[in-house]
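Down below is the structure, laid out as structure tokens.
Every protein chain except one is present and positioned as in the full complex.
And then chain A:
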Amino acid sequence: MTRAASSGVAEPPVAGPGPDERLARRSPLRRLLGRPELGALLGAVALFVFFSVVADAFLRAGSFSTVLYASSTFGIMAVGVSLLMIGGEFDLSAGVLVTSSALIAALTAYQLTLNVWAGVAISLVLTLALGAANGLLYVRTRLPSFIVTLATFFMLAGLNLGVTKALTGNVASDSVRDMDGFDSARAVFASDMDVLGVNVRITVLWWLLFVAVATWILLRTRTGNWIFAVGGSADSARAVGVPVDRVKIGLFMGVAFCAWFSGMHLVFAFATVQSGEGVGNEFLYIICAVIGGCLLTGGYGSAIGAAIGAFIFGMTNKGIVYAEWNPDWFRFFLGAMLLIATVVNLAVRRRVERTS
């Protein structure tokens, strides 16, 4: 904001009102380069070609379906996380929130001997409440969301383990496989199907649907406009009447919704939930969003970019296995890609914001 206010000083004065001769320089190519997804898309194509060459198994239909599945499980969370990041905030509790959500469904259904759909519904309500709590804590305390969600991250991680052990005497929830409604819930959250000879997990379809909905919201609705605005400059947004706090709380709840969905996938794919899972995943979601062009400072990014980021993540994750490399190196590549993506994003932002 200070940048915007002060930029006029150093500038050579423009002669009166009238067409700005600098506009002519903005060619279609430059406009394409300004898209947040572009860097990620080029990276995805490069990685795809790379793994196709070095790993014979990579191009097989079965491998591709595995890559897509891995991408979708992270991609679904990356949708919510990327919207939140465009809105200028972080959620470090997103990883364990998935586990909390899954545990809530599995534990309530098992302990109370309910139809699993009741557990699913209770989990939805409580997970959204946790998301709202993150948002409210942020809005009320005005602490950085990084700190607020770091606190809730540890609290939830402790609760997951403590409550599960107290109820089951074990670190995992009891199996809900034989309970009423399991098969229908599994069909919704964790089934698979054949599409043109390729086995496609249902999470892939949900992922694509979520990305499409998020993209529509971002680019075609008032809510989307507000998300960009609260991330780009919250004070400016407030000054023109955007309900900044409501938008931010809504974004935290969006992450919670995605966490709920991912949690339900865990429950119905494996029937039991390990209470210690999810720790560290929050960084992977953020990496997907950042590789996909979301700025860490907010106000810029796209859901499609985050989806491409998740696809890059899935390709690298599985590609290393197909190339028969030591998978220990995976994290090194992830870190390197994050670094490259952030440098590219910084360059993009500088170009977009350049005022001289």
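Note that a contact is a pair of C-beta atoms (placed from the backbone, for glycine too) under 8 Å apart; a residue touches a chain by one contact, two chains touch by 3 or more; residues count from 1.
Methods note: contacts and distances are computed from a predicted model.
With the options "Sugar ABC transporter ATP-binding protein", "Hydantoin utilization protein A", "Quinol oxidase subunit I" or "GntR family transcriptional regulator" in hand, the undepicted chain maps to the protein name "Sugar ABC transporter ATP-binding protein" (source: UniProt). Screening A:220, A:246 or A:331 against the full complex identifies A:220 as the residue touching the chain left out. In the complete complex, the hidden chain is touched by one of A:237, A:288, A:310 or A:334, namely A:237. Of the options A:250, A:263 or A:299, the residue whose C-beta touches the omitted chain is A:299.
In the full complex, chain A contacts the hidden chain through residues 1-9, 11-20, 22-23, 26, 31, 220-226, 228-229, 232-233, 235-242, 299-300, 349, 352-355.
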